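Here the complex is missing one protein chain, while the rest keep their positions.
And then chain A:
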């Protein structure tokens, strides 16, 4: 073995001997192991020499040394975090020179004359706890000021939510989304219409897709191996109704119906008469009915239904029995 100049990486507590070469590997395992242990001991001693000569401080567990940075570079586990772009408020504050002020956790509440927390449950100076609001000259009559205040608060909350979303989108665009937040595109995309949103396949669609694809096989998907749980495809087989081969003498009734239907369709399409008699008749009838109705409404007296019950005061033969 050549002169012991090992490459020592103290940050990783590693020693490497670049000059060692096995002339011939020792035949027995034991010899090999012993040889390796010997070499190992030497190298470990070299590490320990440099390790124990580092300046050490005494702690309660024992001497503690400050290790240098490791020299062998190893790859990172995850990418480097990207810096967050400043939010809209942060940009504005920077431009105006506004600095953050530290807020206290407890604030004096005037109403209850006690110390209450600044934010959260039972907070101090809560907007909703004000019992009396003085009327101003600018107030309209008939407007509930308390409702107005709560509506304003709702507006502010909505606006805040919108700006928060905008800031997150900006951060996501820069690739610096906070680690605990995920943006999922479920609503409409920023640009484009509803058509651009890729539609999720429904359960029925997915169930029938395999069946549809199977029809392209040579045997029409009849002998395909089915996975457990796969249902047979709907609308399998016939899409046309064929007439029975043998029905009766001459031309059968079903065949007659079929040909009649086709002929009617053809004739009606190719007929040059613009007038459809049936339709014209029905239209005429409907019009007449409407007209009759209108006349009745115009002259209600002549209506037959809602007539006052006219009792004849003439003495008739019918005599009331005492």
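Just so it is clear, contacts are C-beta pairs under 8 Å (C-beta built on N, C-alpha and C of every residue); 3 or more make two chains touch, one makes a residue touch a chain; residues count from 1.
Criterion: contacts and distances are computed from a predicted model.
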Record-based protein name (UniProt) of the chain missing from this complex, from "Ribosome production factor 2 homolog", "Centromere protein N", "Photolyase/cryptochrome alpha/beta domain-containing protein" or "Elongator complex protein 4": "Ribosome production factor 2 homolog"
Among A:29, A:200 or A:241, residue touching the chain not depicted: A:29
Contact with the hidden chain (one of A:98, A:183 or A:201): A:183
Selected residue (touches chain absent from view) among A:52, A:89 or A:284: A:52
Option touching the unshown chain, where A:130, A:151 or A:165 are the choices: A:165
Chain A, residues in touch with the chain not shown (by the definition above): 11-22, 25, 29, 32-33, 36-37, 39-41, 43-45, 47-49, 51-53, 56, 59, 61-67, 70, 72-81, 165, 168-169, 179-187
